[in-house]
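What you see is the complex with one protein chain gone and the rest in place.
First chain written, first letter: the chains are A and B, and each begins at residue 1.
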Amino acid sequence: MSTLLEVSGVTTSFKTANGFLPAIEDVSFTIKKGETLGIVGESGCGKSVTSLSIMQLLTANGKIERGSIRFNGRELVGLKDNEMRKVRGNDIAMIFQEPMTSLNPVHKIGRQIGESLRIHKGYGKAQARAKAIELLKLVGIPRAEEIVDEYPHRLSGGMRQRVMIAIAMACNPQLLIADEPTTALDVTIQAQILDLMRKLKAELDMSIMLITHDLGVVAEMCDRVVVMYAGKVVEQGNVKDIFRNPSHPYTVGLLSSIPRLEGRQERLSSIPGNVPSLELMPAGCRFASRCPHATQRCVTEEPSLLPVSGEHDARCWLMDEKGVAV
Amino acid sequence: MSQAMTPPSTKLTQTLAHPQGKVQSKFVRVLKAYPLVFVGGLMVLVLIFVAIFADKLAPFNPDYQFANGLAADGAPLAPNHTFIMGTDDLGRDVYSRLLYGARISLEVGVFASLISLFIGTSLGIISGYYGKWIDSLIMRITDIMLAFPFILFVVALVAVLKPSVDNIFLAIGVLGWASTARIVRAQVLAVKEFEYVQAARALGSRQWRILFRIVLPNIMAPVIVLTTLAIGNNMLLESTLSFLGIGVQPPTPSWGSMLAEGQQVFEYAPWLLYYPGLALLFSVLGFNLLGDGLRELFNPRRVR
C-alpha cells in the first residue's frame, strides 16, 4: 500500500496569556491508501488540533510552528490559502462531531451538498442537484428527491450526520477526516453511521482518519491506531497489537478503565490524577506523574518513540529496558 | 488489572511540577490583558474626586459675579492668570463653575442609574423567575416604555414635576429601567435552567433563597456593566435637559446649563463651550471605557 498522508514532526502552538504554547508537539504518523487510522485519546490530548492542522483550519491564534504534512507527496504546510482551498473538500474532506451545528440552517440540503461540486468541479445548478440526490441515496437517506429540497432542521441528528457525510463524499475525496463523528449520536444511530462509513470506504476506495475517544469504535473501525496523550503520540501500531499488547502504561490504563459488557468486573481500574495543563508541561515523560512505573529517569528525560515490535512503537522507557519486570 | 494503579510517590509528583511560565500576580495579569478598565477607572476616579472636593479645589465661589470678570466692553474674559478658564458673560469663573458642575452631573448620572437599576432588576427578576402572566404583563409594559421616545417622556415628566436636580434624576431613573429589566429577565431565564439552580431545589431551598442567594449573584455582572454605561448616558441626558432649559435651573452650575449659556456668546467666547464640552467628553468616555472593560473582565472566557 502506498502512503497517502505523511505527517512528520508537526508542532502546533496557540497564543495564550503566557505566550505561544504547543498544543501538539512533534506529531508524526502516516496514512496509507485505503486504510483507516484511528487517533485516540482523552479531551485535551491534541487529537482535534492534529486534524485541524492537516486541514489548516486553525483559529487565528494558532499556528503550525514546525513539521511537514505531505499529501500524495505534496507539501501542504506553507501552501497559499487559495491552493489549500482546492485541497479541502476536494482531496481531503472532513466531518465533525456536532451534526446539529455543522449544517447551515438557512440553505436547503441540496444546495449545501452541491456547493463543493460547483466550486471544485464547475458543475451547473441542475447537474449539482442531480448529483446531490445521488449522494443522498448513497448515504442511505430515504426519499432523497424530497429531502434534497428540505432545510436541515427537518432532519434528526443521525440524518444530519448522513448529510454531512454526503457533503464530504461529493468530490470523491481520497481522505476523510472524521472528528468524533458519532459521539453526539445514540448508540443505535452510531451503529448505522459506522456501518455506512465502512461501506463507503470500500466502495469509494478512500482512506479514513477517525478521531475518537471511544476505544470500542476504534476496535471496530480501524486498521492502525495512534494513541495521543498531552499533545504527544505515545503509542502507535496496528489495531491488534495495540489491543492485544498495549505497551504504554497510558494505553494499558485506558483499556482497563472501560467497563465491559461481557463478564463481571468487581472494580474498574483507573488512572489516578489528571492530564497536566499546557502551562505546566513536565520536562520528562508527560505521563510520569500518573504512571505506576515511573522512575527518576522518566521525570527528567523524555523518551522518544521506541519500537515494541515491527510497526508497533511506544513512547516509554520501559521499551528501552526490555525484559525488566513490568 | 482489577486494581487501581498505584499513584506515584509524592516526592516524584513534586519534582514533576515545575512551571514553564513565570507566575504573575492576578492584578498584573488583568492590567496587562485589559488596560482599558484601568484607564476608564482612573478617569472615573478623577471625576469622583473632583465632584467630592469641588469646594476645596475651586478657587472662587462659582456664582460670584466678579467686577473685574468682564472686559471693558462687557465681553467675557479669555483664560488668563486669575481665571484660568476665563469667565462667562456674567463675569463668573468658568473653572470654578466647571468643578461644581461635576457634582451635579455625577449626582444625576449615578442616582438616576441606581433608580433604574433597582426598578429594572426587580421587575426583570420577577418576570424571568415567575414567568406566566406576570412575565407577559411586565414585558408588555417594557415594550411600551421602549417604544416611546425616551427624551420626550423625560421632558414631559420633568415639566410636570418642576425642574430641579432631584426631579431630573428621579425622572430619568423612573423612566429608564426598561432595558435593564429586559437584560435581567434574559439572564434569569438562562441562569434558571442551570443545574445548580435545580440542585438547590433538590436540596430543598426556599424560593427566596434561590432567588437572592443563587440567581441574583449570577446575573449581576452584565447588570453592573450596563449600569456603568448608563451613568455616562444619564450624565449626557442631564446636559441635554439643562441645555434645553428644563434641567438644572440657574444659577446652579451644570455642564449642560453652561453649554446653553455659552452658546449665545460662543462666537467671541468659544472657551465657554470648550471646557464643559471636554468635561462631558472626559466623563462619558471614562464610564464607557470602564463599562467595556468590565464587560471583558466578566467574560467567562477571560484569562485566569
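In this text, a contact is a pair of C-beta atoms (placed from the backbone, for glycine too) under 8 Å apart; a residue touches a chain by one contact, two chains touch by 3 or more.
We adopt the following convention: contacts and distances are computed from a predicted model.
According to its UniProt record, the chain left out of view corresponds to "Dipeptide/oligopeptide/nickel ABC transporter ATP-binding protein" among "protein-glutamate O-methyltransferase", "ADP-ribosylglycohydrolase family protein", "Dipeptide/oligopeptide/nickel ABC transporter ATP-binding protein" or "3-oxoacyl-[acyl-carrier-protein] reductase". Among A:270, A:296 or A:309, the one in contact with the hidden chain is A:270. Contact with the chain that does not appear here is found for just one residue of A:90, A:112, A:190 or A:247, A:190.
On the side of chain B, touch with the chain left out of the figure occurs at residues 4, 194-196, 198-206, 209, 214, 217-218, 300, 304. Residues of chain A in touch with the missing chain: 42-43, 156, 158-159, 186-192, 194-195, 213-220, 222, 239-240, 243, 253-255, 257-262, 264-265, 267-272, 274.
The rule we apply is simple: only the chains that are shown with their structure count from here on.
Mean C-alpha position of chain A lies 50 Å from that of chain B.
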